[in-house]
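Of the protein chains in this complex, all but one are displayed in their positions.
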Amino acid sequence: MKLHEYEAKKIFLDEKIPVPKGKLAFKPEEVKDFAEELGKPVIVKSQVLVAGRGKAGGIRGADSPGEALEVARQLLSSRLKGFRVEKLLVEEKVDIERELYLSLIIDRSGRKHVFLASGEGGVDIEELAAKSPEKIFRLHVNPFLGVRDFEARKLVKAIGMRGYMSQLVHVIKSFYRVSLKYDCELVESNPLALTTDGRIVAVDARMIIDDNSLFRQLKFKRRIEEERGELTELEAQAIKEGFSYVDLEGSIGVIANGAGLTMASMDLVAFYGGKPANFLDIGGGASSERVKKAVELQLINPRVVGVLINIMAGITRCDEVARGLIEAMKETGIEKPTVIRMVGTREKEGRKILEEAGISYLETMEEAAEKIVKLVGGM
Amino acid sequence: MKLHEYEAKKIFLDEKIPVPKGKLAFKPEEVKDFAEELGKPVIVKSQVLVAGRGKAGGIRGADSPGEALEVARQLLSSRLKGFRVEKLLVEEKVDIERELYLSLIIDRSGRKHVFLASGEGGVDIEELAAKSPEKIFRLHVNPFLGVRDFEARKLVKAIGMRGYMSQLVHVIKSFYRVSLKYDCELVESNPLALTTDGRIVAVDARMIIDDNSLFRQLKFKRRIEEERGELTELEAQAIKEGFSYVDLEGSIGVIANGAGLTMASMDLVAFYGGKPANFLDIGGGASSERVKKAVELQLINPRVVGVLINIMAGITRCDEVARGLIEAMKETGIEKPTVIRMVGTREKEGRKILEEAGISYLETMEEAAEKIVKLVGGM
Amino acid sequence: MAILIDEETKVVVQGITGREGDFHTGLMLQYGTKIMAGVTPGKGGLKVHGVPVYDSIDEALEVNPEINASIIFVPARFASDAVYEAIESNLSPIVLITEHIPILDSIRFINYARLKGLKIVGPNCPGVISPGRCKLGVMPSRVFKRGEVGVVSRSGTLTYEIADSITKAGLGQSTCIGIGGDPVTGLDFIEVVNMFLEDEETKAIVIIGEIGGDMEERLASYLKRHGIEKPMAAYIAGKTAPPGKRMGHAGAIISMGLGGAESKVNALRDAGVEVAQIPSQIPRLLEKQIEK
Partner (left out) sequence: MAILIDEETKVVVQGITGREGDFHTGLMLQYGTKIMAGVTPGKGGLKVHGVPVYDSIDEALEVNPEINASIIFVPARFASDAVYEAIESNLSPIVLITEHIPILDSIRFINYARLKGLKIVGPNCPGVISPGRCKLGVMPSRVFKRGEVGVVSRSGTLTYEIADSITKAGLGQSTCIGIGGDPVTGLDFIEVVNMFLEDEETKAIVIIGEIGGDMEERLASYLKRHGIEKPMAAYIAGKTAPPGKRMGHAGAIISMGLGGAESKVNALRDAGVEVAQIPSQIPRLLEKQIEK
């Protein structure tokens, strides 16, 4: 789960990583008051869990409290990439001498944490990685010993910041400490700034918590229940039901069991000229009740004009799937072209149920995908 | 440095290791009040940093508040092995079903932490180790991974406490966490009790903090400055001056440079029939000022009737030693038989200084030890 | 021969008394897997499908010193401990079915196992099957048949799907391995492909990849340097997946511009691997190469 900037900065502050003076505000007046209190120009930042807030106009400067009030009003009545802005972070404007980049991510191939650092921050790191990979320096972390000072010093020297050694070594070690303490997939500051008065300050802060750790990151577990962030309503609903679900832009709803099979089903829809409306993985061993819920989610989705169900039954049982499908159709009363492919455990029983209900089924996923695309007309 | 029982129990409590309800008291009335508050029998325990408080009469039970008051009065006016009792820990009396032993120490040969556990606690563990070593079970801790549950479970099963698995696994893991957090050389509970109502409670708690860690264990650094515990006055004074110093029971003061050489000097005194009064290691590269301080500590010590100085000079310089010795004699005005043996760096210069002051010196430590014993008459 | 597991594999099931552990122990026994013991702390003394249950692996080993592999069904928050217990008993492979293990834990126990030279399959995986000899996993047995194709995959059901098509084409499998859908796994494609290359029985190799990470690209660049020694075919799932979204598997996410399907398909093709557009093409792509 992604943390808001203000949440990440609170943690940074707790861990003694310097951040600009700031305050979370819900009303324009609070922004104005804080700007007055500071007595200097401020930055007002929309707290919405989408990437590219700056480019989308969600981060604005204000030289006076009056301007801050106006900016806050505008932001709080706006939407950023479809999400309402409800919270603002007001911060002192930091005088920046140089922008750096620092992040701690997981290197899959090295099976370790890795720091990425650059003497050129504030830019899109993906672009920098593509254009000038030599400007990004890496430090892999020994999983048993953590970051050691001599390694951190090497990284600082590599990005040309030898003159600010102890401050930067502190930030690097703190990032790793944060990462262990809060089970992070990402800890990032972009830019991490050198101020004109020689301090290192995390002007931006991002953190992503490993969803699998929420059983022990209880604070965040509560938060994720309140605000899932960056999810569509349908995604939030489906995830609440316990499905793996992702909204896409097409018209054919895709239900399958297993992530790989569901992706392959989406891809087949596209291969035959259709467009998947979503990814809905019912997982292994789903009961008829769960299958029913999954089908309902597709039927009530106005963008879905047809549904593809693809079941390779192992622990899952075909009879449960068939029953769930029929119940969903009955209960919602919504009729949409639906193609089902179903093989494996209790195949015979499942087929019988479908036959009795007058629903046809197919043998292979390719046939099924081709047929649903034909039925909905390749929209 | 050793912690008081009440200090260790405070830490146990913070780390959620169950301890009896208790209170630190400085006055008999406080003990009485707490006994009243509890409304049940209490144990009153002298908080003095010596071993064997129980056998020495420093731990007493009281069935009523009135008895508690009386016991507290007696203890607070007593001395335990020479140390005044100034603080008492009053605790509820725990109903014990079974006494266990658990400690976490450092295994020198394994170069790891090791747990010692026994289903027979409350006894002298040294005795148990000598008499029934098969009743003590060990668990070595992987220094990179810590104690893992499956290992802790094995230890619990070994001491026959499988029925109290989760409570004991928790205590074991907490001991290790405490040990890392507070740089412990020892974490011990003897007895760790199973109560009649099925709880595991640390009825006693001992901790020793690694003196070398005090630069990062700031809380204890302050504490050690206030109370060194279990040290004689002379020891406290010498340690304050930065010497390694230990009081012994004999009459010949021993000064040398280096711990091994100082011990060997003591042993030589004994070998020739004398008794060393102390161990005073001036360390490497001592200035004349420090040598002077060291000699003064010997001269002002009423038990010291003669002094042996044994210097194998490497970084230490013989001229500095000679000068320090002479100044100490001059300033204190105390004359005691003193034998000096001094070889190595600046030997010639040092000898010259001694000769000018009319002090004789010897070539070997054996001669020197033999001579000082002769001079003081082997007391 | 097969890789990782065969007739000599003697298994302990960790978490045998749980719902999944119990259920799949039954199925594995049916398949002929030599399950010697189960472990669930505190449940020592029970039997599950006739298999004796112990409190610890040590106790199981005392009775059955020939145990040399483990399969783990322990819930995520206790799974690390189970893995360490298996590691300290030098079992290999350790097949870790459990999903939702925090990545911090995985990183540590996987590095530790590698340090000790032991193989972890998973986490979040369907397991391993050497058809006709040993099954250490949760896959439906009926789609597999003993044969000469080695299959390695990041996915579960999609693997069964493709194994089924291989079986129906009359080819069969030497060993099928689901390495797991997490970002960090005990084994990676390069390692498993190398095992298949060294295995005499394996005549062809199928790689089933998906979006996220660069394991497929790394395999491709490895193959480009070392050449393609056995017929190979690949399928990559997730061509229509959007960036920034996790597609079911924790590891299936296109992030920071990396991990898209196109890059993987291109890298593999560039290395000379036949890449199927749709899963059902796999058997044909293999046959085409085997005939040559």
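Every chain is named by a letter (A, B and C) in the order it is written, and numbering of its residues begins at 1.
Heads up, the rule we're going with is that a contact is a pair of C-beta atoms (placed from the backbone, for glycine too) under 8 Å apart; a residue touches a chain by one contact, two chains touch by 3 or more.
Fair warning: this is a prediction, and the values are worked out from it, not measured in the lab.
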Considering the complete assembly, the absent chain touches shown chains A, B
The one residue from B:L24, B:L248 or B:I334 touching the chain left out of view is B:L248
Only one of B:G66, B:G163 or B:G314 touches the unshown chain, namely B:G314
Considering the complete complex, of B:E7, B:E99 or B:E185, the missing chain is touched by B:E185
Out of B:A56, B:M165, B:I224 or B:A270, only one touches the absent chain, namely B:A270
Chain B positions in touch with the non-displayed chain are 51, 106, 108-109, 111-113, 125-126, 129-130, 143-144, 179-180, 183, 185, 210-213, 215-216, 244, 246, 248, 256-264, 266-271, 276, 279, 281, 284, 312-315, 343-345, 364-366
Absent-chain interface residues of chain A come out as 144-145, 148-150, 153-154, 157, 162, 165
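Keep in mind that, in the parts below, only the chains that are shown with their structure count from here on.
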Distance in whole angstrom between the CA centres of chain A and chain C is 27
For the pair chain B and chain C, the C-alpha centroid-to-centroid distance in angstrom is 55
Going by residue number, chain A touches two or more other chains at 144
Check: chain C positions touching at least 2 other chains come out as 108, 112
